[in-house]
Each structure stands twice: as C-alpha cells, then as structure tokens.
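Here the complex is missing one protein chain, while the rest keep their positions.
All chains are identified by letter, namely A and B, in their written order; residue positions are counted from 1 within each chain.
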Amino acid sequence: MTGGTLPRVLAIPAVVGLALLVLPLVALVTRVEWATLAADITSPAALTALGLSLSTALVATLVCVVLGVPFALVIARSGPRTSAALRAIVTVPLVLPPMVGGVALLFLFGRQGMLGTLLEAWWGIRIPFTTLAVVLAQVFVALPFLVLALEGTVRSRGIEFEHTAATLGAGRWRTLTQVTLPLAAPGLVAGVVLCFARAIGEFGATALFAGNAPGVTQTMPLAIYTAFNGAGVSQGPAVALSLLLLVTAVGVLLLVRGWRTDRVPTAEARR
Amino acid sequence: MSEAVSGAAMSRAPRPSGGALDTHIVIERHGFRLDAALAVAPGEVVALMGPSGAGKSTLLAAIAGLVRMRSGRVRIDGSDVAGSHPVAPHRRGVVLLGQDPRLFPHLSAADNIAFGMRAHGLSRHAARAEARAWLDRVGLDGFDARRPAELSGGQQQRVALARALATAPRVLLLDEPLTALDPETAGGIRTLLAEQLRAADATALVVTHDALDAASLASRLVMLERGAVTQTGTVREVLTTPATRFAAAVAGTNRLVGVASRGRWTTGSERTPVVLPTDDGPSRRAAAHDGALLAAFVRPADVVLEPSDAPEPRETRPRETSPPRTGEWYARIVRLDHTPGGARVHTADPPVAVDVSADAVAALGLAPGMAVRLQVDAAKVRFAAV
Partner (left out) sequence: MIVAPVRRAAAALALAATALTLASCATDATDNTPPPADTNALTGNLTIYAAASLRASFDEIATAFEAENPGVSIEPIVSDGSSTLLTQLSEGAPADIFASADAATMTRAVDAGLIAADGAVTFATNSPVIAVPSGNPAHVTTLDDVARADVTVVVCAVQVPCGAAAQTLLANQEVAARPASFEQNVTAVLTKVAAGEADAGLVYRTDVQGRDDVEGIVPEGAENVVNRYPIAALTASANPDAAAAFVAFVTGERARSILAAHGFGSP
C-alpha cells in the first residue's frame, strides 16, 4: 500500500466494495456439491455448453476486433464533434439492458425483421435459433467494450508519433501497423479481454434472439439458467456449471495477463 | 556531390546532399496570419528566430506537410510539393526534429533509427547495420538495444538526430532541438549537430531562440515576428545590425532609433541631445540624409560608464570645432541585472544597456537612480537605415 497520502477512512468503503464482489463468489463455492461435482462438470450437457460458449465468444471477439479496431481508430482521429457523437452511439449497447438488445436484434434479423425478411427471401438465410444468432448477440453487447477501450488509448497517445513517422517516410499503413497499433497495444489487449468476457457472459440477448437449444444456442449462462430453474430444490448442476464458468473466466484473464507481462517489459520493471 | 569535409571517414555520412528549399507560406488561423517567404540553398543551414507565437513551428509544420496552407508554395528541388496536388508528408523527404525527441517508445534505439530506412525500402539487415553506424556517429556506440525510456534527454536527442539524418532527408527541419537540454548537454549536442549537418551536407532550417545556436550551426539567419519576416542576412550581419528590438535583444546589442544628422546619429530633446558618431563607412553613408530615421548599434560591452560629478545632467554639446571622437551623454540608472561577470546596467533616455565588471559595480557603488556619464568610441558604433 502506498504510504499515507489517502485519508484512512477510505479503507472502509473499499473493503465493503471488495466484500461485495468476493463474498457472493465465496458463497457460490460453498454450495458446490463436491460429491457430484465431477459428474456434473463432465456431463455432456455441461461440456457442450462450455464448448459452445468458448467457441462463440472467440468468434465474436474476432469479429469485434475486425470491426472494432478500425471503428475505434476512426473515432480517435475524428474531429471533436464527430467523435463525441460516435462515442455516444457506441455507448448505447453498454447501457441498454441486454434483453432490449435481444428484442432489437430480433426486429432486425428475425423472420419478420427489417433485414430478416430480405435475408430469407434472397438467400434463404434464417438467423434466429442458430449459432450465428448467438455470435451476433454477443458482438452487439461486447463490441462497445473493445471500441471504447481502444479509442481512449489511441486518443490519449496523441497524433505526434504518427506525424513523426510520416516525416520519416512511413506511409499510412506502415504508420498504422508499426506505430499506432503497437502504441495502443495495452488498450487493445484490455479491450479484447473485456470483449471476450462480456461475450461469454451474455445471456439476455441470446436467450431472446437465439433461443435455447443444447449444442446450438445453449451457451453456459443459458445452461446455468435452465438448470437452476428446473432444479427445484437441488442445484448441484447449476452450481457446478457456474463454478466451471467462473474458473474458465479467471483462467482466461490470467492467461492474458501472463502473456502481456511477458511480451512488454515496462519501464518500471527495468529500473 | 560536395567533397569530403574531412579525412575522418567515420563522420562522413555516405549519402547524397540535401535539396534546395524555396517556400512562401501563407496560413491564416484564429486571428493569426503567417505570411513568410524563405529559401535555403542546397547544403545550407539557415537559422530561424523569433519571439513565441511568431509562427516558427507553424512554418516548419507547413513545410513538412503536416499543416495545410492557405496559399503559397513549398518548392523542393524545383517542384512544388504543396501545390494543387500536395505531396503527402511521408513522400516529401522533409524530416522534422523537435524539442521532444519523440522516439518510438516500443522500439529500441537501433530500431528507431532503422525505422525511416525501412520505410524507404531498405532490408532489415541493412537498416540495422546502418543504424549501428549512426549510433556510433552520434557517440552512442553499444546503445542499440536500449529503449528510449532508458536513455537520458541528451541521449534521446542524439538518437532522434541520427534517426532524422539516417533517411538522408532532402530538407531537415529542426525545431528548437536544444531547448529542453541542460547547458552542458546542449553544448555537446550543438557540436554534434554542427558536425553532422556539415558531414551530411544537409539542407537545414533550424528554429532556435539562442543566438549561439545560430552562430555555430547556420550561415544565414532569418527573423520571424508576428507572422512576417523582419530581417534576413548572414548571421553576422543580422547580429551586428539587427533590424528590430527583438533581434537586438537576441543579438545582445543596444539598438537605438534616432535621426540622421550630418553623418551622425542624434536623439533626445533640443536641450539634451545625444549624438553618436561613427568611423564606419557604410554607417556614415546610411546617415547621409539628414532627418532620416536611423538605427544606431552599440554593444553593451563597448559603452564606458563613469559616475557623474554633477547632481543634474548638464547640457553637453560635442565641440563644433572638430568631428568628435566619442559620443557622450548623461543618464540615470534604471535597473541593474546581475550577470556572471558583473552587472548589466540599464539606463533610460535613450534606453542603453552597459556591461560593467563586478569590481566597478562595487567600487562605484552603482545603484538604480544614480546619475552616470556614458561614452562610446566612434569605432564601436554602427548605423543602419530603419
């Protein structure tokens, strides 16, 4: 802890905050039925749900990177009014209840939806109840995280390095790949992690838009919800799945942190 | 191609020399207007000085293509890169080096230097080798793998210089490169700059606020004030006969505006005129027309100060019989600025600064409000038309 610049009383709300975040997880772990845990976790339903969650979240994250990085760069390099407007728009899915997002996606891509009718009429593509719908729902809720995290970093780095690169002879692409993005790497990594975490945890929008079918659209959160609701009194499977998802999420976080500190030695570390 | 400057092969950059720069920049922004024309011959170094807000950085940014001009031209080796089809900054061959070295923090010193070369198509291997050679040239042998965060300010500026020169720019723009450095480090970099600019035969425009930089690096000096060029000439010319008050302050010389009268400079009232004679031919010629505005230049070190016996300044008229050898007048001390060797005494009417040694200050007991008698030898006075 830093030596004595903060008012000491701040420790109390800080501890309360910590408790509020940690205690529910502790409570969860205490309800695990250890006897049946192994069976619950390795049951086909659990593994299918986990596999689906991981793969859809991964694909969604990739889509977010492909769409979000250019988007973030455009916002970061726009004039103040344009960027403020774009940033506001990007923030909407963040504050929108995911259910509303699901309904909105349904109205766009559903069979009676704005684009849905076209997609079905021209190419016979139907999106609801498919894995694609899951990915779309996840992208919708997770994209803002990536865009905002990256945009903030790029903007705070300023444009001077790009100017320097330009005068040294670097064209737009070289400047982007060798200067802008490497300098924004911390923001990008943070954005990707947040994006993945949000995608894998998405429930409301997927439930409404994609539905709940094991192996196709039943992601971990949906599986947990189904198990919990149908459990009546015994929640063994629901708790086991929750624990599984928790461990997976923490694992991903540690993995990314570990990679980061390996690759980018900070100035402090060298001193 | 120019000849080798010295036999020392280590210093010589194996690259072609810089191009010719001919510009006229007009920029209008937020109530500020920059309208300046300047030219730099191939291989020439020109210093650009001016007060803050004069537009120097804007001028450099316009030449580099980082700022759009309202009108004007930027001709490099004859072709206008800012015309109807402006050439993008990365294709102009114009490199900008500022106060802030702005080394890419995620690249090592060698990779920073190699950056421009790689952008110009050099292979990674060749660029790295060349980068190592440059590090040697700027006195940072062995620093290849160091990150910018591990370098001192002076070391970073050296790497930045190497990075700029490594691309063999047609025009090198330096924006106060030494301002952020302490005097000792700045001195080292100044020497390095002078050496490398000569060795590379670079065409360079150096913005500085230090006359010493201008004197050691450049052959010509341009003064920019409030968006316009107020004086241009050789460094020596501008510093000996500065055309504006700012220029005079930079040159560290007294510049007094008066009126020409019979080959001499005069000011002051009818009762207490101050007259300054000169020995210098061109100065006499400048003072040929009676009544014309005339600027007189006297270095603070060339003015002789003596305490005044009389409590009030007496009228003195130089003797009419023979052309007087010295200008003399009485003045009151307004302010004393202490300098390393003594003090710079400021007097008023006319505002003249006099350098006085520490002993004299003590011996004479100089203080504001004191009356003194000043005189200056004709050989030390120069005139120029205003």
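To be clear about the criterion, a contact is a pair of C-beta atoms (placed from the backbone, for glycine too) under 8 Å apart; a residue touches a chain by one contact, two chains touch by 3 or more.
All values reported here derive from a predicted model rather than from experimental measurement.
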{"item": "Contact set of the excluded chain (shown chains only)", "value": "A"}
{"item": "Of A:A85, A:A213 or A:L246, the one touching the omitted chain in the full complex", "value": "A:A213"}
{"item": "Option touching the unshown chain, where A:P128, A:G191 or A:G236 are the choices", "value": "A:P128"}
{"item": "Touch list for subunit A against the chain that is not drawn", "value": "1, 3-4, 8, 11-12, 15-16, 19-20, 23, 106, 110-112, 126, 128-129, 211-214, 216-218, 225-226, 228-233, 235"}
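By our rule, only the chains that are shown with their structure count from here on.
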{"item": "Complex contacts: residues of subunit A adjacent to subunit B", "value": "160-161, 163-172, 174-175, 178-179, 182-183, 185, 264, 267, 270"}
{"item": "Interface residues, subunit B side, partner subunit A - complex", "value": "64-66, 88-96, 100, 102, 104-106, 115-116, 119-120, 147, 149-150, 163-164, 167"}
